[in-house]
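Structure incoming, see below.
For this depiction, one protein chain was excluded, whereas all remaining protein chains were kept in their positions.
As written, the chain order gives the labels A and B, with residue 1 at the start of each chain.
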Amino acid sequence: MTTAADRARTWVSGRDRSLWVAAGLIVLAVLYPSLVESLQDLPLIGDFVPSVSGMVVMLAFTTMAIGLNVVVGYAGLLDLGYVAFYAAGAYTAGWFASQQFDQWTFHFGSVGIVKSLPGIHLSVWLVLLIAGLFTLVVGILIGLPTLRLRGDYLAIVTLGFGEIVPQFVRNADEEGIGFDLTHGAFGIAPIDSLGFGSLGERLGLPESFQTSTDRAKWFYLTAVLILLITVFCSVRLRDSRLGRAWIAIREDETAAAAMGVPLMRTKTWSYAIGAFFGGVAGAFYSSFRSGAFPADFYFNISVFLLCMVILGGMGSVWGVILGGMLLAYLNVEGLSTIGAKIQDAGLDFDPTKYQFGIYGLIIVAMMLFRPTGLIPERRHAIELEEGVHDTPFYDVTTEATLTDRDPSDD
Amino acid sequence: MATVRRVLQFLRQPRVVNGIGLSLVALVGIWLAVNLVKEPANFVNVGLDGLTRGSVYALIALGYTLVYGILQLINFAHGDVFALSGLVAYTVLITIFGLDSGSSGLAIAGGIVVGLAITMPLFAIINGSIERVAYRPLRHAPRLAPLITAVGMSFIVSNVSLALYGVQTRSASDLISNAPMFEIGEVVYSWKKFVALAIVVPVLIALTWFVRTTRQGKAMRAVAQDPEASAMMGVNVNRTISVTFFLAGSLAAGAGMVFLLEYTMRYDTGFELGLIAFTAAVVGGIGNLAGAVLGGVLIGLIQSFNEGLTWFAAGSDWTRSIVFGILIAILVFRPQGLLGEQTPEGA
Partner (left out) sequence: MTEQDGNLVEVTDLRKEFGGLVATNDVDFTIPRGAIVALIGPNGAGKTTFFNMLTGVYKPTSGSIVFDGVEVSDLPPHAITALGIGRTFQNIRLFPHMTAVENVLVGMHCRLHSGIIGSILRTPKVRQEEREAVDRARELLVYSGLPRRHRERAASLPYGDQRRLEVARALATDPKLLLLDEPTAGMNPQETADFTAFVSRVRDERGLTVLLIEHDMKVVMGVSERVTVLEYGAKIAEGTPHEVQRDERVIEAYLGKGATTE
């Protein structure tokens, strides 16, 4: 029986093979809106074909999963609070593309709305970038007390942040903090839509997705683009100097530090980058939803995203795309479709109620039987099989540490 | 960036850290003192309330700390096992035994004792099975693996609770009356509050006896300190770990019963309580059994003070944030917890 290690005795890049497959998928993806109706007419599987707006949500979540993969898969840090980044991005859109701050009236590149509408209305394209950067800063801030801790404490503390941020946005209104930052339980709505503005109109593109005849399609194409950019950045970083540093940290932190890799800084970068993509996806999604609502942000989402990464394959971009689309599909439409079929068959069972139990089951089953995921990443497969030196270098909680140095000096 | 780092470096110095820590403690002390002076009776009542709460937290925290001491694993599912046990206790007491507020004191007391005799072994076995099925196969995998599995397990258990009990809350809090057991002026110590201690204290005593004197207890401490050496000394490491999980499971069931009798239980109660109890374990010093009890009582008091006092108290909306803030603060300022390092020497 050949082990993963045997197969990977020498390193070979499968990069070229992947490019052709990717190109093909991109073509299919772009054509999807035109194909979807014929697909939905197919017998048997037609009911399971996701709608275009369903796909938008799926793509947004898959983008977040790719972001989480940078933290969990590349750097090997168990982040259970990713929903905080999602929320930060969504509310940034809420601040810079809505009437939330109606004390001011400022427009810059806004589309589809009257220029006299109160509030800050920046071009949503710009807001996506701002959201990413703001969330990146949030990621760095969360990382400061968190990344010095060993793996399991890091998980719990990120979980806590993943709880606190949603609680915060729910309470951060006039009554809670004396200033209406997030409009409390009501959330911020409406949020401006993406669009190509008057310039686009002249080119035959919709001025605002909201008012176009095919809102879902335009959001969908943007989602595909965002996912592509995220995947591109992710792959480039994986194969870079920083990516090597992450692998070194995964395999032996102590040796990595001795070889000149700054542990805290390198881990913080993984957080920051994961946060960036989470923020962009969050802002995009809230523009699509035309609102940022506290009910959309809760701890379970972090685990949902983790499940995507585990199911697909930690560290494996293709895997996470597959796992992400699959699970997001279940969440958005799949489970309810299956539920309807089950009802039709006479059984009174609603799988959507137990969806998080299902995700939990998937996580446990994968970890026990196929921890490398549906599309394993070569190096992770070997690491899981043969083990790594995963004694943390810094471990503030016990006396028996490898170093007595404080991680904040790092 | 460099200035930020220099500021942080300054803040990390021991005297600064201790200074900040002491100032925080002093501030809390002042807040408590003011509240005490303003409304002494309420203060004491709230304090007793906190003690009751704290005793439940202590039991749950012990479950976390026992498992962490021996496996360095945060058993995320522990809180959800606790919740399920409370719901099952409801089934036993109310559905099966048919107790209600009209039942005689003897019947209720007997019901509780028999109920514990059912749920504690049951959840010992359930908890042990979880270890056997989900964590043991990953004993030698990278550390991340059992951690992730524990998260998944947590969701499975809470969904089992959901499937069996739906979204409604369950409670047996009207079984024990609020009638005072004794009262001094406006300070009331009700029978209901007493029941919590009546269950928790014997359990703690039994646990201490077990860990201190029995062979299994010694084996647990040995494996927690050094699994390899223990194995060489003839300790059956697997069996010891199983016993630890059995213990943790029955502690959770004890806590579940108390919680059901004092408050209300729902399929998702385990998440919040788990976070609170884990924080308590860390506050006391993870791996340290006395620490878990101390931490549990402290957090229980803090929560009750926050929700029950009237002068400058943030209220229940902010409880989770406060508890979590405490967790962060401890991990930053005193990560080994109040009672010190990670050697599970019992008390």
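Definition applied: a contact is a pair of C-beta atoms (placed from the backbone, for glycine too) under 8 Å apart; a residue touches a chain by one contact, two chains touch by 3 or more.
It should be emphasised that the depicted structure is a prediction, and the values quoted were computed from it without experimental measurement.
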### Task
Using the contact definition given at the top, list the shown chains touched by the missing chain.
A
### Task
Check the options A:245, A:362 or A:396 and report the residue that touches the missing chain.
A:245
### Summary
Out of A:46, A:109 or A:262, only one touches the absent chain, namely A:262
### Residue, one of A:40, A:53, A:105 or A:254, that touches the chain absent here
A:254
### Query
Of the residues in chain A, which ones touch the absent chain?
5, 8-11, 232-233, 236-237, 240-245, 247-248, 251-252, 254-263, 269, 273, 379, 382-383, 386, 388-389, 402-405, 409-410
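Here is the rule we use: only the chains that are shown with their structure count from here on.
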### Message
Help me check something: in the complex, which residues belonging to chain B touch chain A?
### Response
5, 8-9, 12, 72-74, 134, 137-138, 140-149, 151-156, 158-160, 162-163, 271, 275, 278, 282, 286, 317-318, 320-321, 324, 327-328, 331-332, 335-336, 341-342
### Message
List the residues on chain A that touch chain B in their complex, please.
### Response
76, 78, 80, 144-145, 149, 151-153, 155-157, 159-161, 163-164, 167-168, 171, 176, 299-300, 303, 306-307, 310, 353-354, 356-364, 367-368, 371, 383-384, 387-388, 390, 396-400, 406, 408-409
